[in-house]
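The structure's right below; bear with me while I get my questions together.
Complex shown without one protein chain; remaining protein chains in place.
Moving on to chain A:
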Amino acid sequence: MNSTNSSGSDTLLSNASNVIAITAHEFKTPLATINSIVDLLTSKLQADHLMDAFYQKNLSQISSEIFALNSMVDEMLTINNILNGNIQSNKEMMDIGSLLPSLKEQYRAFPDDGRSLVIHITGTPREIFASPAQLLRIFSNLISNAFKYSRNNDPLMHLDYQDKTVVVTITDDGIGIPEADLPQLFQPYFRGSNTDGISGTGLGLSIVRSFITANEGTITVNSQPDKGTVFTVTFRYPDTCQ
């Protein structure tokens, strides 16, 4: 009886997981259509010399909301895959520095307030054994948070090639994280008590931690409310692993 129940509940979970995956994918086509309509309106207004600051601002706003919604769908899909053990790491020898052009480009002008990502590199570049796609996701998420939860200065990414490890810090001068929230920070769906009015699913840092664990790295956080946050991500070089 028990095994029948267990098998039935496994099937139910597996079906639920498939429904989430299919639904999340199905969300993307209407998002793509709406965004293409925004692009079409933008192109047509420009071609007819009718574009002005009002149209520009509101069309940009629609587009940025579409991509925010798309990020939420991606996070749901990723966490669904993580929970079902469907994450493939595809690790290879790679230099974290090779991800910088893509990250720099992604955050060249975000979010239309003139700020950009500042990158510092120290030490001699060395390779780690990790998944480039997952590392890109890790840093993209941390940098996105640094922009989202700060307002004044450019977020800073520091890549430091040390003797046995490569250490990446992402620093912002934003709203910070209350001390009481820190123990739950990496739990799925947890959102800081001071994030009201700032969009998010609470899945991003949970995904970050899963990917860091999958790549045998570590993550720590230091934060002070109203002063800012520093996330420190560390990976060991393969020849120094015990």
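Note that in this section contacts are C-beta pairs under 8 Å (C-beta built on N, C-alpha and C of every residue); 3 or more make two chains touch, one makes a residue touch a chain; residues count from 1.
By our rule, contacts and distances are computed from a predicted model.
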| item | value |
| --- | --- |
| Absent chain [UniProt protein name; select from "Response regulator", "Acyl-CoA dehydrogenase", "Peptidase" or "Sulfate transport system permease protein CysT"] | "Response regulator" |
| Contacting the left-out chain in the complete assembly, out of A:Asn15, A:Ser43, A:Gln187 or A:Thr213 | A:Ser43 |
| Residues of chain A in contact with the chain not shown | 25, 28-37, 39-40, 42-44, 47, 63, 66-67, 70, 74, 88, 90, 133 |
